[in-house]
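A single protein chain has been removed from this complex, and every other one stays in its place.
Showing chain A:
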């Protein structure tokens, strides 16, 4: 086996990886990006639930004990499969104490110090607030129900070219119409234009330290259809490693590397947060929607029946994002379409004894599917997730050819987390069951545990070496030259969608990574501009297959 070499080896091509790859390549470093998923673009993003279509190619669903994680598995990572909601985290989240009883964020970071970095990533992703004309029926209904209950509701800032959006609601499988401004339109083509070498279907397995203090990364190549099949292996030496495999994979790679790298900081693979996430499903009474909220569609005959129409979250309730409320009592409530096949099973039929997720009553609930409204809660959890021994390869024992696996994450929610979920459940019920508008039930946690689409904090930044794996420059404690820039670096739940915060933290980390690279003899500068308007169609050069 030949061993290649580069200056900087980036693991993963989501926000953390793509941002690092762009800046370091633009600064003159030789950059290789290893991405375990495929490299797809517009025409590949199918409207199809068939196993093997983009609906399963671009995802990882990893079930653990008490928590399941849904994350991206493709070039562009989460930005390809997410709903492009990009709010900034509220000020109070940076002051949170969480499970450690004192401020969990590094002292150098708060909303004010992060805002300039938020500005940069917002410019690159072209974040815009939606108008009420952009707000879909589902979002409009959620807004009207909030207003009826004396609450407020906000159109969510998104990174979507709304002029191209057809409201097809296949957004999670990748945007067929090139409306979602994923990283495929910005940082990734910009990185490639500066020479970054992005290699899809390359799964990093372990990192080794070399005698000169640089690193060797070992990977396997993955079959483009059956991800259970490893087709080859290789190794690349690098002076700087940027780990950005996602909060469900980064700590697994590090723990598997302990034999060759030496002991990991205590916090690697601990303090995992599911961003406090939880989902509720409301089954609407169409007559009450029309009579109570005064809503109607074509001809006035249908009030709603629009579950299938739209795009990700368009309207959120932020009334409980209130710094004066006690920790675990703060949360946001976001309307969210969740397609069949990935979560429908977890919805519980109202008024039925456990288990309420299957059987005749659930089938009747499915018959009302067009009248469903799903509300996504982002609460404050207690960072109680812990990763056990890593599987032999990847971040899970793969079960299906794509998407489905069993991972080593354990999550046993504390009374704090449970109280936050209960408060959010009660708020949703108060809003949506008012005046007979709907019946609301929470998704069951019995089947696959809690469910997060925003895994965080499994390798977090902080000032205290005992509770943070990384210093506030994102360097892995005790392992100079290894940086972590993905969601695993975020210290805790944010009460809003975390992508913009992950991106802002990655942007903030770059100057420090550039300095470290220079200290290791890499000729690289910092100062590349935000990649705006790089391309209006996604990058296809180098697409495998």
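Basically, a contact is a pair of C-beta atoms (placed from the backbone, for glycine too) under 8 Å apart; a residue touches a chain by one contact, two chains touch by 3 or more; residues count from 1.
The rule is simple: contacts and distances are computed from a predicted model.
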Not counting the visible chains, the remaining one has a UniProt entry; which protein name from "RNA polymerase sigma factor (Sigma-70 family)", "Regulator", "Phenylacetate-CoA oxygenase subunit PaaI" or "Carbohydrate ABC transporter permease" does it give?
"Regulator"
Of A:47, A:97, A:301 or A:515, the residue in touch with the unshown chain
A:47
Absent-chain contact - pick from A:17, A:37, A:72 or A:157
A:157
Touching the absent chain when the full complex is considered, from A:103, A:209 or A:228:
A:228
One chain is left out of this view; which of A:140, A:385 or A:481 touches it in the full complex?
A:140
Tell me which residue among A:78, A:200 or A:310 touches the hidden chain in the full complex.
A:310
I need the residue numbers on chain A that touch the omitted chain, in ascending order.
47-52, 56, 63, 87-91, 122, 127-129, 132-137, 140-141, 143-144, 146-147, 151-157, 166-170, 176, 226, 228, 295, 297-298, 305-306, 308-310, 315, 318-319, 321, 332, 339-341, 344-345, 354-355, 358-360, 362-364, 366-367, 369-370, 398-402, 404, 406, 446-448, 496
